[in-house]
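One structure is given below, represented as structure tokens, and several questions about it will come after.
Yeah, one chain of the complex is gone here, protein chain that is, but the others are all in their spots.
When the chains are written out, they are named A and B in that same order, and each has its own residue count from 1.
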Amino acid sequence: MNIKGWWWKILGVLIYLYVIIGGLTVPLKPGVLKVDPASANTGTKLELNITGYNTHFSDATENKAWLKTDSGHSIKARDIHIVDDMHAQLIFELPEVLPPGEKVQPLTLIMDNEKDGAFVQPNAIFVKAKENTTSGTEGWDEADFGHIHTADGIAFPYRNILHETIRNTFFHVALWFAMFIMLIVGLVYAVRYLRTHDYSYDIKSSAYNKTGILFGILGLATGSIWARFTWNTFWTGDVKLNMTAVTLLIYLAYLVLRGASSDTDKKAKISSAYTIFAFVAMIPLLFIIPRMTDSLHPGNGGNPALGGEDLDNTLRMFFYPAILGLSLIGVWISTLVIRYEMLKERLFQNQK
Amino acid sequence: MNISKVKDIFIKELSVEFRQRFAVGGIFLFAATVVFLIYKSFNDINPREWTILLWIIMLFAGLNAVVKSFLQERRETYLYYYTLFDPIDLIVAKLMYNFVFLTSLFVIIIAIMSVFAGFPVKSLGLFVTGSLVGILGIAIVFTFVSVISATEGGNSTLMSILALPLVLPIVLLLLKISAVSVRLMTDTSIGQDIWMLVSIDSILLGAMILLFPSLWRS
Partner (left out) sequence: MKNNNIQNTVFRFVVFFLITFLSVDLRAESEVIDFMRNSGKIYSVVAVVAVIFIGLAIYLFRLDAKLTKLEKRINDQ
């Protein structure tokens, strides 16, 4: 076999293998799973029960904890009782007054030890000011945590609700990018067909479109599974979801169009034209409309975000290779379809 | 592009349409029947149902109407056109005709609906501009798809399979704009949606004008 023509197929599989192994085995950063109670009053002794995730409370010797207000004031935990690696009880003396601001303020919990490094739980607890008290900063320190540890090794960020499913970024999200790449390749071949009327371009265009549709359907299926366990539902009225469904419908109509036509030349012309039209119609669907409306998706409407600065470097180490690997595998599958169709076409020509 | 040629084709289409008065009548009858049927089954149509009804009826009546515009003509007529006109003139004329036709259909549907279910629109300017821009988009998609299905031998099943997903985004935006204009919801950035529609219209129009000549040659 011709090894030169094989390298990119092997590369694609190896890259995707790296993504699966790495994406499933790299641990998550420590985080806080549960904080109990959820609210407290000022001027009381607060016993905060923490359930950690991937934490090593009892292994560590220098456990520290703070509560911080949005205005940048903080108090340090007076005492920390370690139950086990995952459980701890923090004792805080809440001051009599809250720093200037709302009557009820969310406090951010910050924990630090030398094993886990520092980790943060935003809005861990809501503190209610007593009636008839003015605000003030007595009892609060300026937020200054002194020396904070950083953990060794690579780990994925911990996000509320998402937890381990943050790994789906490499599998679910990468599918959409790979789908888009396949559809772009399909579009390019459709344009080339219309310019040259070389039938092989049409075969290529349809093969890449089909692979794109396959990725799209897989994307919807995986998205639905992910949604089931984070948002509790298979399908939501979420714009991104519905717009993608419409995109898939447009491309499924493309398959119907190809199935309906028997004349090769006509089929090629029509389906190339439709590909271009469908792609153009898809752009506002996938990129503009979802951006205009709130979405449940990470990064929209105050949800835990993955995009932008939140796609941190450890995620990038697997996310970009996932797109590349999946695209290479997609190209491979497409070339198989192309070879099949070409063979069929040649057989058909011979029979005539 | 030759403006006078475009005008000629446009007028020809219009006169053909008026000669086949039964076909036009059929579409309007369809709209009237559907409105009446739904009025009878709902008895009381609230603004939300009103907007949804309007666009659903519009969509299906329009689909029926535009299917004809390319399918009614025979192959020989096409050949004749081909020798006579520039493809871009032809498609622009067809599009204009479809647009005018859909707009009048829209006005008539609204008239019928006002009789049965009232006219809940509060911000008329928004409603009219939004609807016109949206109808232009629908006309573009329907024209393009009717060209495709005419090339494919006048298959009207194909037409609806291809057209409906393509107009979905436009109809979704239209529903939102109508909902705002009957004050079902308030949205200060509704102007953005209209610009969105305008930009969808223009890219679809561009794609259609670029693609039509190569489709036409068959």
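Things worth noting here:
Simple rule for what comes next: contacts are C-beta pairs under 8 Å (C-beta built on N, C-alpha and C of every residue); 3 or more make two chains touch, one makes a residue touch a chain.
Computed from a predicted model, the values in this text were never measured in an experiment.
The omitted chain makes contact with just one of the residues A:H81, A:K130 or A:R228: A:R228. Here one chain is not drawn; of A:A88, A:I250, A:M282 or A:I329, the residue touching it is A:I329.
Only one residue in the set A:I184, A:V256 or A:I283 touches the chain that does not appear here, and it is A:V256. Among the residues A:K115, A:R167, A:K204 or A:K240, only A:R167 touches the chain that is left out of the figure.
In the full complex, subunit A makes contact with the omitted chain through residues 20, 24, 28, 53, 162-165, 167-168, 171-172, 175, 214, 217-218, 221-222, 224-226, 228-230, 234, 252, 255-256, 259-260, 262, 329, 333, 336-337, 340, 343-344, 347, 350-351.
Going forward, only the chains that are shown with their structure count from here on.
Chain geometry summary: the mean Cα position of subunit A and that of subunit B are 39 Å apart. The part of subunit A that touches subunit B in the complex is made up of residues 194, 243, 246, 249-250, 252-253, 256-257, 260-261, 265-266, 269-270, 273-274, 276-278, 280-281, 283-285, 288-289, 292. Against subunit A, the residues of subunit B that register as touching in their complex are 141, 144, 148, 151-152, 155, 158, 161-162, 164-166, 168-169, 172-173, 189, 192-193, 196, 199-200, 203-204, 206-208, 210-211, 214-215, 218.
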